[in-house]
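Complex shown without one protein chain; remaining protein chains in place.
First chain written, first letter: the chains are A, B and C, and each begins at residue 1.
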Amino acid sequence: MKTISYLHFSLKNITFYLSFLLIIIALVIPFFQISLYLMHVLILMFYYIGYSSSWNLLAYSGQVSFGHAAFLGIGAYITTLFTIRTSLPFIGVLIGAIVSAFIGLLIGLTCVRLREWFLALVTFGFSIIMIALTIELDEFTGGTLGLIVPKLFPSINQYQYYFYYYYIMLTLAVFLVLISQFIIRSKVGLAFAAIRENELEAKATGINVMKYKLLAFTISAFFTGLTGAFYAHFIGFINHQIYSPENSFWPIIINVIGGLATIEGPVIGSILRFFIIEFLRIMEPWVRTISPGMITIYPKMQILIFGAILVVVIILMPKGIAPQLRKFLTPKE
Amino acid sequence: MKKRTQLIIAVAIIAIIVVSAAAYYYTTLPPTRTIKIGLVASLTGSAADVGTDMERAAMMAVEEINEAGGVYVKEYNSKLKIELIVGDDKTNPQEGVAIVTKLITEDNVDVLVGGFSSAVTLASQVPAIEHNVPFVITGASSSSVTRRTDKDTSYMFHYCTITDDYSETIVRFLNHTVKPIVAPNRNLSLALLYQNTAYGQGCYQSTVYFINTLGLNITIVAAETFNMGDTDFHTQLLKIKNAKPDAVYHAGFTRDTADAIKQGIADVGLNTLYIAVECCEEPQFYEFLGSFGDRQILESKFGPQAESYSEAVDDYKAKYIERWGVIPGMMGADTYDAIYLIAKAIENAGTLDKAKIRDAIENIEMPQMLIMMKDGIIRFDENHEIDPLCFIEQMIWDGTTLKPYIVYPDELKQRDFELPPGYVPGGP
Amino acid sequence: MLEVDHISASYGNIQILWDISLNVKEGEIVTILGPNGAGKTTLVKTILGLLHPNSGSIKFLDKRIDKLPTYKIVNMGIVLVPEGREIFPKMTVYENLLLGAYGKEAEKNKDQSLEMIFQIFPILKERRKQLAQTLSGGEQQMLAIARGLMSKPKLLIMDEPSLGLAPIIVQKIFRVIREINEKGVTLLLVEQNVHRALEIANRGYLLEAGKMVLSGDWNELLANEYVKKAYLGL
Partner (left out) sequence: MLLAISPPILIQIIVWGLIVGCIYVLLASGLNLIFGVMKVVNFAHGEFMILGGYISYSLSIFVGLNPYLSIFVSMIVVGVLGVIIERVCFHQILGTSKLNELILSLGLIYVLQNTMSILWTDYPVLINSPFESRVLDWVIIIGITMLIMTGFYILIRRTKIGRAMRATSQNRVAAMLMGINVEHINMLSFGLGTALAATAGTLLAIITSITPYSGEIPALKAFTIIILGGLGSPLGAVIGGLGYGLIESVAVTVLGGTWRDAVGFIILILVLIIRPMGLFGEKEI
């Protein structure tokens, strides 16, 4: 009994120190003279942590969404439209998140009776319908030409903007990871887990399955909308491509690679995504020197290699990296 | 097995970090001063086919300038070589912003060139605007990239034809050449089939605009849309057939235009006059169309396949074929010119100061190269746009190959316009 | 014929079977008795290769089978009539029977086997064009047994053939079981219904909580005080 609690204690310590270390590193990075581009991709990395954590909240209740880009885009569009008219970006961001949560509730209502692939395809369908709607309502949304998104802080230069945005996105990411931790550990989280494991049993133990499923949809859509709104203000431009299937699949890729239904999954997945993609990008000048024939092929090779990495990781670690890492960090008996 | 997997993963992660760090360090070593030109092109994604042509053309221009010794810059009192750094925007706004930021802040480019999709360029030009990097846009055909009002576009230059140019040329041609033959006593019925993107919508809107402002007797009887990347246009074409047009204006890319024309003639039985826009000026377009392209129309500004009309084009074509083994496309031509234009501007500025380069580009006056100008001189107007001379080609199938001849305007005319075989005029 | 030698098996991390040994000789009816959750089905699955034992060995006709995939074991002549029937609901009765004769040997004799089966279960002949899911519970059980017989088994294992059936049908099924045995098929019968099982079996084993607690001839077991108390309610 004693050894078990000791193990538990030390494991907790390691993860605690590790996350502490990561946050410290993240906090000090901007003070080194790094290029704006590196800042840019780091900000995107935080954005992906936030986005996949929000997705994870829904997945935690056993509902897998293939169309989360719908919420991302709604958050982004609403804040854009609001800010263009009022120049109050922070309120816009909040309104974007709220509208997204509301739409999440509506989509959730159509989905409560659906399972697995049915649910996945319906959510995916919503994101495709959003593309058509956005193009069709072009007077309002700017159609495919898109909308230019006002900045969160007008009238500061790009270096400052990136500096601020770095901390905003970092805060958002940490906040979303912590809040998912909080929700998952709470009674609500227990209900989510119960529904995920066995819906009928959950019902039998008196859990209001419908209520919690809708709650999961709403919360997840809220945070996704929030992330999307901040993202739009960062990129400065938004068009229908925000609803693209690729955007819907990223949180799934990140979560599955990182470790499904774990808190650290989104973090590990996003960091890994960042490293793989930047690594492939950094290799580009070098690849160009090996063979001139590679010039036109390499951009495609990058995606090809990324795909191959996905395949290999999934085959070797079907449960994702987080459980492997946990084992690795756990002291051997 | 499990332990080994763990070990492999750990080693892989560490290796990735180490190699990235090393490569990062390696790529950021201060090199000797060169003129760095960043090319923004779509090398993957839905417009990947055009990006490659832009890249090849840009490489050729850079190689030629470097072989000639480089660009004389007064500030350094020597001829500097040009270094081309290519960034892939993946036909996606988010990636576009990232890659332009990378080109500017990591590769420290002096000038940017390229940009294909209008929507992507609208997003990706923002970092260039913020950092005051001159950007010569050679692909995006929506005028909004230099006329946007929310940002200061004084560093943006639009060195390519825009959708206004396409549509104006086309409606003028229809009115001047086609209407007298087909519908002398009534309004000409025109149908549009356009991509529902910024570019296609631009073509549609400017067509309406020019018909109205020029007061032409042309009626738009149908306007159908399709999604970027679609390959099946049968339903839209059937609907257009139902509207009985005299001509169909297809605003899209190489792939969809060729498909639509072929499907329209072969499958739908819509035997009419098809008008394609210059985006299609790619060797693949002619190959793909084959006999179906007989006596169909292509609006263009650069005709490497046409009968010789300009020495510059002939030279470029020969060099391009020698270097890459294929006939050049249209997108590369703008980019090729733009590189020379930038080199000239830098030489004029005598410095690599970005503001001075911008001024030099703004005030540039040089003889036309591949793209013909109305007055033969490359210069930018107050909107930072050029005034190109567009023309209309008619493609003739001689039994083995499809070859274009210029039929409009009169000063470039190589042949008289003829109606396509089996042409069925539309109704009023 | 079948020798199970000191096997243990588990689902994931939960061990279900501890050190189980049993054997079946040619021509016998042997029964495995035990309450719900004793591990009977797990034992059967382990024999059929649906689950591989952690330790111990299983031999059939003097060949090790504990590492073979299920289909090879089946083709060697061990056939299971699984618990809960497990018929193919959207196929006809006839197709279900044909699937029984999937192995090469069995396929050669399929007409002969069919004839025999329709003799034993005339109802199946009547219903042979019906979808299996439309049959009643008893008919489905008969179909499952018949399908097992189509395989020309050397050893037929039946897992709870009487589960959830009306007494009259149970009676019929046990009559059939005896009939099958008389035709030369060795039988391993897994049953909760101790009384009935021991009526027809030569020998029996008693399994409780994953461990073999008793074994012996049918009359020995019937006479055993513990069995009497715990299972026969005497």
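Throughout what follows, a contact is a pair of C-beta atoms (placed from the backbone, for glycine too) under 8 Å apart; a residue touches a chain by one contact, two chains touch by 3 or more.
Since this is a predicted model, take the numbers as computed values, not measurements.
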Here the chain that is not shown touches A, B, C
Going by the contact rule already stated, which one of C:8, C:23, C:57 or C:75 would touch the omitted chain in the full complex?
C:75
Filtering A:43, A:57 or A:257 for touch with the omitted chain leaves A:257
Residues from chain C at the interface with the omitted partner, ascending:
48, 50, 69-71, 74-75, 79-80, 82, 86-91, 95, 98-100, 102-103, 106-107, 147, 151
In the full complex, which residues of chain A touch the absent chain?
64, 66, 110, 113-118, 121-122, 124-126, 128-129, 131-133, 135-136, 245, 249, 252-253, 255-257, 260, 297, 300-301, 303-304, 306-311, 314-315, 318-319
Touching the unshown chain, chain B contributes residues 44, 46, 48-49, 52, 196, 224-227, 229-232, 234-236, 238-239, 241-242, 254-255, 258-259, 262-263, 266-268, 282, 284, 288, 290
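Just so we're on the same page, only the chains that are shown with their structure count from here on.
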Touch graph of the chains shown: is it line, ring, star, complete or other?
other
Inter-chain pair with the most contacting C-beta pairs:
A-B
From the mean C-alpha coordinate of chain A to that of chain B, what's the distance rounded to whole Å?
35
Of chain A, residues touching chain B in the complex:
35-38, 40-41, 44, 135, 138, 143-146, 148, 150, 157-158, 235-239, 241, 244, 272, 275-276, 278-279, 281-283, 285-286, 295-296, 299-300, 302-303, 316-317, 321, 324, 327-328
Which residues of chain B touch chain A in the complex?
2, 5-6, 8-10, 13, 16-17, 19-20, 23-24, 26-27, 43-44, 48, 52, 55-56, 59, 88, 90, 92-94, 97-98, 101-102, 104-106, 118-119, 122-123, 126-127, 130-131, 142, 144, 148, 150-151, 196-198, 201
